[in-house]
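Only one protein chain is missing; all other protein chains are in place.
And now, chain A:
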Amino acid sequence: MADTAKTTHPQPAGRPEKGAEFGYVGIDAILEQMRRKAMKQGFELNIMVVGQSGLGKSTLINTLFKSKVSRRSVMPSDEERIPKTIEIKSVSHDIEEKGVRMKLTVIDTPGFGDQINNENCWQPIMKFINEQYEQYLQEEINISRKKRIPDSRVHCCIYFIPPTGHCLRPIDIEFMRHLSKVVNIVPVIAKADTLTLEERDFFKQKIREDLRVNEIEVYPQKEFDEDSEDRMINDKIREMIPFAVVGSDQEYQVNGKRLLGRKTRWGTVEVENTAHCEFAYLRDLLIRTHMQNLKDITSSIHYEVYRVRRLNENNTHPSDQPNGHSNGVPTHEVLSHEM
């Protein structure tokens, strides 16, 4: 694509071919414009990691973004103890690659599933996600809105399943059932170097079966496939979820190359080797191919569902609020409900 931002008709060098250059308007140049603008603005991505302590969540995030972006790396004094209640800890970083800047926020949930009684352990997480939606909603219905509303909505929630090899546990099902309705859930099998290939396939099958029986829709959701091309790609992904991942932030020499891996006495697990584990597929999905799709689904579907519900709630109780939303005037006395 030539530098055709200013002119609509490129000056052809020599005789123009019949019909070709004459008809070229240059609409496709808009892609280049968008690209430039996006590079200037930068991207935002908010990932939440959920799972029991010790499943390698922080290591996986570090491996995904090839830098120390997790909560552990930022606060080294945070010793490895199990908190008594679930905490939500959010860490933001600006990372840059080839001129593209990204503001990455990793939201960690220490304490999930670690107690003896784990009933309602998803509620704090649900509350947090809804709070982010509420914050965005408030900014959106402001009279004088900011040019770019800071987007703190959770785009993706990676759920770590412990590699028991049998099937999903009740806590997994409860969590995913509640949260698949408000956020994109990407389930992964953590610490997959403890399963042989047959055990891994069997486990995945059982998990897919459990998800189907409980009617849990994880990302990529079937109902949001836009066209047949999307469906084909997403079907291939759906055959492979949940991804069996191994994370590592240490490099070892293997066959003359330095690779990220885990070295044991019987061999070295290479993180980026697709024959060993599926980390590469997860990374491609999250970052290289479907990142924008995750953000789109969050903003156009999950957020809209929340927004419609909130607006309807306010409309059905006009007596409670002096100024309902029906006339577009925002009221900041709106309470944020717990869903």
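Here is the rule we use: a contact is a pair of C-beta atoms (placed from the backbone, for glycine too) under 8 Å apart; a residue touches a chain by one contact, two chains touch by 3 or more; residues count from 1.
Criterion: contacts and distances are computed from a predicted model.
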Not-shown chain resolves in UniProt (candidates "rRNA 2'-O-methyltransferase fibrillarin 3", "6-phosphofructo-2-kinase domain-containing protein", "Septin" or "Large ribosomal subunit protein uL10m") to "Septin"
Consider the whole complex, including the chain that is not shown, and state which of A:I173, A:I233 or A:I287 touches that chain.
-> A:I173
Option from A:A190, A:I241 or A:L260 whose C-beta touches the chain left out = A:A190
Of the residues in chain A, which ones touch the absent chain?
-> 52-56, 80, 82, 114-119, 121, 162-174, 190-191, 193-194, 196-197, 206, 209-210, 213-214, 262-270, 275-276
